[in-house]
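One protein chain omitted, others in place.
Chain lettering (A and B) follows the sequence in which the chains are written, and residue indices restart at 1 in each chain.
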Amino acid sequence: MARREQEIVVSTGAGGLGAAVAAETGGALGEVEAIRARGYWELIWRRFRRDKVAIGSGAFIILLILIAFAGAPIAKHYVGHGPNDLFLTAPAVNLAGLPANPWTHVTNEATGKKNVLVLGAANRLGQDEFLRLIYGARISLEVAGLSTLGVMIIGVLLGATAGYFRGWVDTIISRLTEVTMAFPLLIFVISLAATVGPQLDKITLGIFPKGVLTLVVIFSLFGWFYPARIMRAQVLSIREKEYVEAARMIGASNTRIIRSHVLPHLVAPIIVYSTLTVASYVLLEAGLSFLGVGIKFEPSWGNLLSSGPDFYTTRPLLMVWPGLAVLLTTLAFNLLGDGLRDAFDPRASNM
Amino acid sequence: MHRRLWLSAAMLVVGASLLVAASFASAGTANHALKQGGIWKYGTEGASVQVDPQLAYITTAWWLEYATAAKLYNYPDKAGPVGTKLVPEVASKFTVSRNGKVYTFTLRKGFKFSDGAAVSAKNFKYAIDRVANKDLASPGAQFITDPSGTNIVGAKKVNDGQAQHVSGVVVKGNKLIIHLTKADGTFMAKITMPFFQATSTKLPLDKEVVTVNGSNLPSAGPYFYSRNDVNQLTSIRKNTHYSKGPGRTRPHNLAGLDVFWNQTEQTLFNQTQANQIDEDNTLPPDQVQGVANQYGKNKTRFWAKSQNCTGYLPLNMSNSLFKGNTNLRKAINYAVNRGPYVGQAGPFAGDVWTHIFNPAVPGWRNVTIYKRNLTTAKKLAKGHLKSGKITVYYRSSGTINPAQAQIVRQDLINLGFQAGNITMKGFSGGNIYTAMGVKGNDADMGVSMGWCSDYPDPYDWINILLYGPSIQADNNVNYSYMNIPKWNKKMASAAKLVGPRRLKVYSQMDIDIMKQVAPMAVTRTYNTRYLFSNRVNPKSLVFQGIYSDFSIGAMALK
Partner (left out) sequence: MFRYLIRRILWAVLLFIVITFVTFVIFFMGPNDPARAQCGGDQAQPACLKLVTEHYGLDKPIYVQYWRFFKRLVFQQNLGHSYATGQSINQAIGKAAPVTASLVFGGAILWMIMGLLIGVYSALKPRSLLDRTAMVFVLIGISAHPVWIGLIFEYLFGVKLKWTPIANYANFFGAPKDSGLPGGPWQWFYHMILPWCTFAILFAALYARMIRANVMETLNEDFVRTARAKGAPERRVLFSHVLRNALLPVVTMLGMDIGVALGGAIFTETVYQLPGLGRSLIIGVQSNDFATVQGVVVFATIAILLFNLIVDVLYAWIDPRIRLT
């Protein structure tokens, strides 16, 4: 599931350069600067808008977020039970220990009312596959989104610092990156999640389901080196550019150079890379939960998938739903990422 | 995900005299109606086990050792209580000195290793030397260097690396004399563990035998290890030098048995159905009901045999919630949804159970003390939830344990606990036992816990699990922290009883404790589910209680 940096060849387009030069001249040309800066983003938006596939993917992701955060509680209200509610008696789980087929009517022990399991039961606890699937979207998005945020914050800070200041700072950070890179990543993530996972699971900050932050912390801890390397390379090339040299010559401070010359040029690669990273963390979360070291009680696509091998000769549909959900979501993020890259850098569009 | 069962270390607690049957005749005899010969193929999901007799320790390993070992005294290849009584094997008799510190075994002639060498007292001394050896690091060393239990003179010195041979073990002709530092009633039980079998001096003193190819691991029992490829194949074959004679009466129908390690659940199941594998005891849970319908239970090809284990939820009586709160403890017993709890492992994984003695414990009674009744439970719990907060330890590994934890959590909610006030703490592997074993831990109850015993005496259940004065700082097994003077006294006096009266008193105590104290919510019994090929003769399946599996010696093909 490694995301290679070769894919992300995002150069800062000509518009970016123009904007930067305009920004530096400043003062009387402030008017011009504002217009031209807007022009850069407008140009990108125009290119992006033409890409039907990327637009579709973006719409799908927005829809998914809506379903996960707003649709799920509505569905819960509508079917009359929650994703974690247990239906322990037949027909939700039959006498042979098999989960119910789609569209089975069950009696809710708490309310005494008849409820329906739209996609059947997910496991021997008789939990609702349909609700778990749409609540699972929330966990997948939270884990993937926050992990991406985590690796990007650490990665961009370290990578940009190393690239900008070079010297001993760069040496230290580069060595650290190299050490982290040499770790057998997945093996470590699995060991960590299994040993310290149950302890960390307690931390929810009151809003996140149990286990989400555990995975976020572990992923961030071992995933930051990819963005760090990319950002370092980007910053290294930017700081050699003429306009940075020019800025330095007229006596601009480091802070000012970073704020107005370096950071704006990192926005494009950060956005593109983040989008693609989200996809890989959706996959990783599902993988870990499948192995039983990720999310446990709360619904996640990974732990839904782990019912697959348990019932795969008797209830093969149980592995189809979560797998499809993962496929569509990662596909959408990958396509969106490609679309964004093309929009930022039309030259890369033949990729 | 399959529960690995281990032989309990402190197997035997009461005097060994109780166990050693006087009758020589009760030793098993080969049933000549059974077919002789053939190789039995057993496939398992598990990783392979150690075959070195002084290192083998876990259940599967001892199952194989039982077929290959010749011991001073041994358990017959019989089901039921007969199979749990020691009978003389290589030793014809033993005497104990008056002070109880010197055991003298008189050895028989005629036992031979699979390489043809005769078994003598030296081979038993060699076994003890190897067990005590520092570099070999045998788990058996704990049983002969225990200052408060069995302690053979000189064993500790060898274990510390200061000597090669255990000075307290002396060979005099056909006599083996063992000196203990102090009298010990459990000695016979310890010396009959597979660690102390007749061991060929071909085995290096301080190096483990791992790969076996033909003749480097001779043994003197009915079978011997003919091959061992780690994680692939282990074979035992008939010991051709095991001829009928005094002490050599154990059955051995098969020509041999092959164990295929690291196989896969579904493939094994298919192969056994197709009669390519003879025995599979890791059935895919969703297939169990199918074979049960097809073959019936314990008749032909599908068997479910109860292990000597009871599953329970300990209720911590030293923490504020359950302390002096009999009503709530009873309420929990009424509230737990045991059916689905057991059902998480698929059909026939065990029975719903509500008291401590499972059907393998002598003196057990078939009663149901707590039938699930939420109304009764709520009535009992009302006003007794104290702060309303509860901490539950659960096991996080696999899929079955977390599922059981969810069922219990739901039961607590049904009982009146607020979902937000239930703290669930997960522990991977067997760590829950370590955590619950620390006195003063914050758990109110534990889920998916259980106790297994291979020693068929109620002492190992009541006194070991619930006797108050034995509570220490950590490594406790009294996970309920029950410490009630009245009951402590009863337990102490019951331990001294013998014969039928002992069983009667314990049997009543089991019921009374569950009814009056309810220090735990007993949930289930455990079964091993077997599928056999059509080559297997079901009449030859003899369930040996001590080793919790079918005796290899008794097995036969059709």
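As a working rule, contacts are C-beta pairs under 8 Å (C-beta built on N, C-alpha and C of every residue); 3 or more make two chains touch, one makes a residue touch a chain.
Keep in mind it's a predicted model, so treat the numbers as computed, not measured.
Residue in contact with the omitted chain (choice from B:287, B:428 or B:527): B:428.
Touch with the chain that is not drawn comes from one residue among B:104, B:142 or B:414, which is B:142.
The omitted chain makes contact with just one of the residues A:87, A:290 or A:344: A:290.
Mapped onto chain B, the interface with the missing chain covers residues 1, 4, 6-10, 39, 41, 46-50, 55-58, 61, 137, 139, 141-142, 145-146, 149, 208, 210-211, 227, 229-233, 258, 260, 262-267, 270, 276, 397-398, 427-431, 433-435, 449-453, 472, 475, 477.
Against the chain not shown here, chain A presents residues 1-2, 4, 6-7, 178-179, 182-188, 190-192, 194-196, 198-199, 279, 283, 286-287, 290-293, 305, 308-309, 312-313, 316, 319-320, 322-323, 326-327, 330-331, 334-335, 350-351.
Everything that follows uses one rule, which is that only the chains that are shown with their structure count from here on.
Taken together, the chain A residues at the contact with chain B in this complex read 84, 86, 88-89, 93, 95-98, 109, 123-125, 194-195, 197-198, 201-202, 292, 296-297, 306-307, 310-311, 313-315. Interface residues of chain B, counted against chain A in their complex, comprise 266, 284-290, 337, 339-340, 343-344, 346-347, 396-399, 402-403, 405-407, 410, 414, 423-428.
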